[in-house]
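Mind looking over this structure? Questions follow.
Missing here: one protein chain of the complex. Every other protein chain is in place.
The chains carry the letters A, B, C, D and E, assigned in the order they are written, with residues numbered from 1 in each.
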């Protein structure tokens, strides 16, 4: 049977305008890749947002898979922005194939 | 090291036209936020769908993070719609930072 | 309380042009459904990609929920493509309602 | 008849539709991005709404307009009963599915109407501007009939109360934009329209070409994937538009509409909704199978209407009005 | 005055805006797909940039242009100080929010400007082409004032250094395209523009209609969800555009601009940014509440300007210039 290894998957919901700050942090802690997914709309403490791309206040999902230590380092790195800008970060264990790509 | 707490992450695949029913249910059980992601196409028992936004029969992903009890309450709340409309609901444990936001 | 069962959730990041190869593999191993999510951009060993839909080199997320054995069969089936084309595959356990739909 | 067919098949609008069908059948990956397709459909709604409103601002609302509106509403309400009978007996569908499909055939397809308008105008039989209002009025009644047929009178449908459902129907994006633009056209009139006509008029036919290309792709792809549709249902999807088309045209001539407007009423009756009604049925009759109603209306009836039936209806309208010694 | 109001309310551009407001208030699901809305805003930027550039390529840059630019920059820089005072005292906002909101009212709204240009042109008071350059120049200064007011001089703001922030402001997509197209227009001139005018000129008003439809939807939906905005803030969102509009118009007449250009300067002062400044504030003042500044500028001031204030400013400009015995 095919071999899998366990990695952390981290997803961060952030302002599109701040996307580069997040991916820079990912690069900084030495994670080798990330993927951006589009987001439509949402609701949080600050109410509903939607259709905000005209106003440049829309959001994206940043997703990255990494070894546990790097994942924790990333969480640490992003913690201040989470507080300032109301990002959402969640992470969990996943099995991946060819784990060496996500060291 | 930064402190994380465990929450449930729930993802519901639903018709765009029924999105409001789902988010209303989320509000009703007292979960404070949700996020909508776009979906391209899919296949299920009813065959393939795609490019249906012109016909208003397209789908979206609703994603919400909450404490376990509220998550279960939401599943309970949505169960009848799952059966009627063929929604997909899956949930799993995630670690989050600033857990008080997802009570 | 509502009853949930455990299934595997598998997410595959693939070239849009190869999407059909992946969904064919899903069909082949007998999984009954899948859903495609759009992706914006990303970074990996081959550098940053973005705005590539004009060039036909953009990517998508394929997501499918299945019983563990079928999930492993799918991973096995996709392994060669993972190596050739640099797909990303991750999977984890989720709870679902009406588990018979994801056998 | 033959001449009509040739005119139909050399019109770029129809040719692009055929191209879409062809591309899907040879499994090309050609696809119009979804937001663009959606935008084109909004554009078409706004443009025909505006044009209709400007036309009515000039002609005013007279007895013809009122009787056309009345005829359309009555036809929209009654046609599903006939369709239901055929679907239940010959088509062997259950009650829910029969009601759902019947609602589609009583309601209208905007794109079929627009394509017909183009073809009729090319034959010097342009329908009156008020037919846009008739079209809007015909969107909803069939939904009510379909629900009554599927569920019986007064029953609660799906997750929605009837009030919610009516709200949904009258505020759905197509109707909103169509009627809204109609009112804008009525208020702004010829002069206001002049300012925006390069966008809404000059571009219209080109956008319609690309939109029909997309509809061709979607219709054919759905056809290829279709499983739920039997040969009986396929036959009904050809039979209903013929019958409804003839009935509608005769009705139009009967109440004294000109040739083009009668043909347009025929086309409205012949066409089957694949935008507003599927969305409504999905909510109100979730047990009904979209694989049936979408495939029938979109993949069979729609191409049949565009490629053949519009020409037939136009010829029939011409025949009837000339027999009538009536308005050309 | 009344005539102006009627002209305003029979213009399709304004009617589509009202349709958008209406559709949102009756909770229609009408929505313009986001990529289309974004594309329309880029199109409008490119089109007005080009047009302004071509105009300046003909007229050249003279003393009037330079003084209009100077007046715009000074007004953009100073207006926030007045706004800040009102917001802090009467509005009861804290320092951060007062600064953030003030920045919005000192900066400009491109769509308000474009709508005003359409309305003014309809009244034979077309503003000079150089007003596009003035508009571009007024985008940034208020951001600086707002930050100084919110944070004091020299403080580091948010996650960004001042250098980063200035870079952000000057390279943000709207400014880039507006100024870029302006330069393209200047280089290409009348002849180059001729080739592309069917796209950028003939289509302009129609695109503006659909864009305002969308802005109406967005403004009204935000209004419906609004919670953070008190009646005091609502009143300020009406009061500031009136005052700023009169000040700006008087300033324009004072430095010798023609009626249309004076009114345009008034509209620029009266308008509140809801594109460039919110994005900048989100980064530079993350503690400020977007619920306040977006609702005020987008859901109150913007509709007020489009529906009422542009007409008032135009009339005021006409009055002042005729008193002045000046240019019509």
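Following the convention adopted for this analysis, a residue touches a chain if its C-beta (ideal position, glycine included) is under 8 Å from a C-beta of that chain, and two chains touch if they have at least 3 such contacts.
None of these values were measured; they are calculated from a predicted model.
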item	value
Identified contact with the non-displayed chain, of D:28, D:59 or D:322	D:28
Residue numbers in chain C that touch the chain omitted from display	15, 17-18, 21, 46-48, 50-51, 53-58, 81, 84-85
Absent-chain interface as seen on chain D, which is shown	9-13, 15-16, 19, 22-23, 26-36, 198, 202-207, 209-210, 213
Where the unshown chain meets chain E, residue by residue	33-36, 38-39, 42-43, 46, 50, 167, 171-173, 176-177, 180-181, 183-184, 187-189, 192-193, 195-196, 198-200, 202-203
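The definition used in the following text is that only the chains that are shown with their structure count from here on.
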item	value
Of all other chains, the one whose Cα centre sits farthest from chain E	C
Shared interface positions of chain A, touching two or more other chains	37-38, 92
Shared interface positions of chain D, touching two or more other chains	33-35, 38, 172-173
